[in-house]
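A protein chain is absent from this complex, but the other protein chains hold their places.
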Amino acid sequence: GDPQTDDPKKPATKATTEKGTDATTGTQAGGTLPKGEPDVNGDGKVVIGVMSPGDTKDKGYYQSFVDESQKYADENGWKLTIVDKINPAAAVQQARNLCRQRVDMVAIGASELKDALSASTEPQCKGVTWYISGGMGVKQTPEFTQSLDFINESLYAAGYAAGLVLKDNGGKKAGYITGPDLDFARAVAKAFKAGIKAVVPDAELVENYTGDFNDSGKANEAANAQLSQGVKVIYPYLGGATDSVTRIANKKGVPALTPGTDRCGDASGVKYAISVVFSPGAYFAGALKDFKAGTLRMGVAREWHLGKDPVPYVKLCDPKGDQEAQLKKLTEDIGSGKLNVDDAVAGKQ
Amino acid sequence: MVGISKHFGPVCACGDVDLSVAAGEIHGLLGENGAGKSTLMKVLLGLVTPDSGQILLRGKPETISDPLTAAARGIAMVHQHFSLVGRLTVWENIALGDRGRVDREHIRTVVREVGERYGLAVDPDARVEDLSTGERQRVEIVKCLRRDPDVLVLDEPTSVLTLEESRDLFTVLRRVVADEGKAVILISHKLDEIIHATDKVTIMRQGRVVGRRITAETDERALAREMVGRELSKWTAATAVGVMDALIEPGQTEPASGPQLEVAEEPTTADEPSAQEVSTPEGSVAADPSGATPSAAAPTVTEATTGVLLRIKDAHAISPEKIPLLRGLTLELRAGEILGIAGVEGNGQSAVGDLFSSLLPLTSGTVEVDGKTIAAGRPGAMHAAGIGVIPEDRHASGCVLDMSVAENLVLADLGGISKRGLLSRSRLNERARALIEEFEIATPSPDTPMRLLSGGNQQKVVLARELSARPRVLVAAQPTRGLDIGAIEYMTLRLHEAAKSGIAVLLLSTELSEILTLSQRIAVIHRGTIVGEMDRADVDVERLGMMMGGQTA
Amino acid sequence: MTKLLEAPHAARPAGPPGPAAPRTGAPITQRLRTPGLYALSLSLAFAIAGLLVAVVGKSPWDAAVAMYEGSLGSGSSIGQSIDQAAPLLMVAIGSVIAARAGIFNIGQEGQLIIGAAVGASVGLFMPGPGWFVLLMILLCAAIGGALWASIAAILYYWRGVDVVIATLLLIFVANQVVSFAVNRPYLLREQAVPGQTTASQSDMLRESVWLPRFGEYPGFNIGAGIFIAALLAVGVYFALTRSRWGFRIRLLGLNAKTAHRAGVGAVVVGGGALLASGAFAGLAGGAMLTGSGYRIQDGFADNVGFDGLLVALVAKDNPVRAIPVALFFGALRAGGGFLASTGIPRYIVAVVTALLVLAVVFPTAFAEIQRRRVARTTDA
Partner (left out) sequence: MIDEASVILASAVRLTVPLAFAACGEYIAERAGTINISVEAMMLGGAFSAVLGATITGSASTGLIFGMVAGLIIGFVHAQFSHRLGVNTYVVGLVLSALILGLTSFLLDSVKLDTNNQVNAVNIPYISDIPLLGPVLFSHRWPVYLLIVLIPFVWWLVQRSRFGLELRAAGENPQSADVTGIDVRKRRRQALLICGLLSGLGGAYLAVGEVGMFNQNMTAGRGFVVIAAVIFGGWTLRGTIAGCLVFGAADAMRLALPALGVQLNAQFLIAAPYLLALLAMMFLAKTHRAPGALGIPFVRGTA
């Protein structure tokens, strides 16, 4: 019983999609409402199993997922079981294990682990609510809910902010450092670059793929090379190596962007100039709120749009002049649909 | 050394051995293979801890726990198997046994000095792997002498040397003893060496001292008798202990009619070609004036001698390290004859053995059996062509110590004992039992691991396997090395029988006496090629020795 | 080449006949010593693991219970352990074949992932009835593994490049080869939903080519992989001990020169053994592909290659003995996954496994050392 057993090459049939504007609303059409949320299995306690493919202490993407849910769970006296660094090949089994721990919800932190959803129809996972931080071709089925954000929106805006910074410091080059050379990482770069070019049309983006999110030694060298080549804004789109790259950038006075979280007021000793928040934790928090209220529906995808929803957003930590206003305008244009980001990224403007 | 005992499991290598050596003498230590000579010396060097006994140096008891202590006490040894590291240079090898800082300049000077003093010139900066065997031994000796030892032990130093090199060595030893008052212990089981080179001799047998003699007051026969423990037929003694003179001047001390092989049960051995030849050399020569066809005296062989069965033509081969092993070796072998290939170790005999074991491919030249060319080096090709081999080192390539005796008996011929790819246990055992009986192999059962058999019985297993495959050619490389007298006799007998039954036998040996005892024709190998050939009857040891040393006199 | 553990014949003192040590009549204390050592070293391993769990503030007892729950505690756990054991056993069988031939293949991890990648291509692109395609997936996975191992074989027999080093380095190359393939849309990469990006993985195989599963789902249920693996283990055991091929492999492994004389070519028989071990690793990859993940991605091998090698080691190169050992390792892996789902960092499992392997090899090695020492002194 797998949800994706029909021809996998066929594009997903569009699931019921909620075009919500308010993250806190609990009233929505479509989907099914599991009985008894949040304690769906009725054992008197609420247990949430969180699955993450990456290190949940990466100070970035994966950590935000856990941090938000931890906060929420602590507030409500729920129990959180975190399983991180899961090999995608072991995702289903891990999900089954969680079901056997009698969790009320299985929350999947990233779409790499989407195969885990196939356990949702299995008897031992009966009644469990499922949540996945979506994207990357997760096909909607009635068994789970997903949150969707759109790389192009947040990364285009991130690029735009970076462009503003570039314009200010007179630079013509931006740097982007990430780990493995993945389709996803390339898409990020493309949107980021388009955003920069919207402000500084003749700017260049230097893309580095070190091969490993955590190999800070190599990421540092990539940063050194970029900085020496006159890169004036740098985007460490990394896991464990993020901070060490930013530290190097700090030393050269080159502004850096965050991969997913708001670290404008960060006290950890590294300074970010732009927070790009597309944090899966924020989307998850929305879902948890609904879950607590008993209104989280399965079978629907909740979309998160820049400019429409509180997250994602892009924030300049130390805005100068009219930078903030410009960024705000862009955000609004994207939110209102005035600017079609997908076309902008594809160069169809 | 007083009351030294050492057991290896059930084997008593040394039992209550006393040995005393005085300064200024060359002391021979004589004994058969496995008599315990090396073990005794290893005790002296601290390489083997004795079960009991004491070592006294200048009357004082000493505990020698390792070679470094031994060196500090003035004892040094040239090992039977070299202890050099090939990829290190000469000076590094010489520094290896020392302690303390490595002083290259000092060692190099010392090497030169020692070399000059004793006439042992070696280049201290040469890599040992590039040196010849003789040079390597020089390095070993320099390595010992540079520490100015009081006692120098040499374990069978001449087995790898040419006659001339041996003589040079003994000259050096004389100088060491005479000029510097050192003591030298010379281990050997070659009687003539002992007679020529030593002042005193201690004879060991089966781990015990059986005699002490002043060399000048004894002779080879007496020594041989003591060493072997019984009165031997001359020929057996000669094979076993290497008295060449006896083989060259036959009939003086031994009644010509005496049986050659004491254990020979079959009367046919009396007609054996080599015996015939040696005991009546004139007759042999007379019967075969051409000299080209050997052993015409043996009637059983004559018909078989007509056709050449095995032929090697202009064979060239190199080692994996690109060192030439064979350089244009040409050889012919007829059915029913025994051809002995004499030569000093390191001159290509092992290569010939390897060639017939399919272990060595040729760079040029051919090997033919019955006119058919065989792909040298291809696994099992030689075996398939009907060439049986008793390899030089049976542990390395003759048998598999961790397989059972039965399995060792069928290694190459699985066909007869298997059906559709599956082995049949019952057939395997049946076959093994038959061979064990036929070849009188002493083993508790066919399932006994080969490892547990004695050396002689291991060799019998190899022989049984090779002969049971009904080969047309049998190559025997050092077939009696490391065997006791009984086994040697058995082996000799079997080889003769094999030749008589029409098998062409090629004997490879570094022991001239073995060659002289067994062969009907003798070829000399030097630096990978045959430098001369002669009929057994025409043998002149001087000439043979010179040929082995490379002179084509 | 070296054998697993150390070559048993090399362990005995050399020199001609005579058993090295008196085996009979060993005092009872000595015979009890090895089991005692096992108990001691295993409990030490568990104690260290427990300590580590306590360090992170979790209860070692709960962890132990979770390990039990996840591996043996219920029908489905047992099934899970058995499923995990199947590819381990396949890898181990291959390792045994190579080791018996005197070859140490250490690159199963790479051969496995290459096998799986080949299998995935077949499964995704070959038309035909499910059972047939499944067979072809397994077959081609084995061939893929063998081909990958053949690189090391060629390097060894042609240029003398050490097998251990070559197979080791080829693991890293294999990982990149597969990474390349699953990142290229024209090769194995997943078909993208328009407007969305994809992970570095292949599409999922269609259900008709999955390995059949037996049993009732939430309870005890297992995939067909273990049956294939166990059958192969028994078959290889008989082939090694009873067939001419096995005899030749053994001969080659024990004495290559004698083998050569007897017509056993190192290239054919030894190279064949290396290829066979690659094939078994590849087959393990195919079984993992069709048995659980149904698609291939970066990190697919998940240490199964290395763990399988260790199974062979602990089973002392005996394919039948490898069955229980593989089940034990499978239980560890299954229990470990379950343990992780209780929130204890999953790395503890890797630590426990490693400690257990050391605990298992220690007593035999130690006994061997003792035996040798005793042999030296009693000889004396």
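Letters A, B and C mark the chains in the order given here, with residues in each chain numbered from 1 onward.
We adopt the following convention: a residue touches a chain if its C-beta (ideal position, glycine included) is under 8 Å from a C-beta of that chain, and two chains touch if they have at least 3 such contacts.
Just so it is clear, the structure is predicted and the values come from calculations on it, not from any experiment.
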Query - Neighbouring displayed chains - absent chain, whole complex - result: A, B, C
Report summary line: Only one of C:43, C:176 or C:208 touches the unshown chain, namely C:176
Report summary line: Listed in rising order, the chain C residues that touch the chain left out are 2-7, 10-11, 13-15, 52, 55-57, 104, 106, 155, 159-162, 164-166, 168-170, 172-173, 176-177, 179-180, 183, 303, 306, 309-310, 313, 345, 347-351, 353-355, 357-358, 361-362, 365-366, 368-369
Report summary line: On chain B, the omitted chain is touched by residues 46-47, 66-68, 71, 79, 81-88, 92, 95-102, 104
Requested in this report: Can you list, in ascending order, the chain A residues touching the missing chain?
Outcome: 55, 57, 85, 175, 180-181, 206-212, 214-218, 220-222, 224-226, 228-229, 231, 239-241, 243-244, 247, 268-270
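Keep in mind that, in the parts below, only the chains that are shown with their structure count from here on.
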Report summary line: Per-chain C-alpha mean nearest global C-alpha mean belongs to chain C
Report summary line: Cα centre of chain B to Cα centre of chain C, whole Å, reads 47
Requested in this report: Could you list the positions in chain C whose residues touch two or more of the other chains?
Outcome: none
Query raised in the report: Which chain B residues touch at least two other chains?
Result: none
Query raised in the report: So in the complex, which bits of chain C are touching chain B?
Result: 8-9, 12-13, 15-21, 242-245, 247-248, 250-251, 254-255, 257-266, 268, 375, 379-380
Report summary line: Contacts from chain B onto chain C in the complex sit at residues 6-11, 49-51, 357-359, 378-384, 389, 391, 396-403, 407, 411-412, 414, 418, 421-423, 451-455, 457-458
Query raised in the report: Can you list the residues on chain C that touch chain A in the complex?
Result: 69-70, 76, 80, 179, 183, 185, 189-201, 203-204, 206-207, 217-218, 288, 292-295, 297-300, 302, 337-338, 340-343, 346
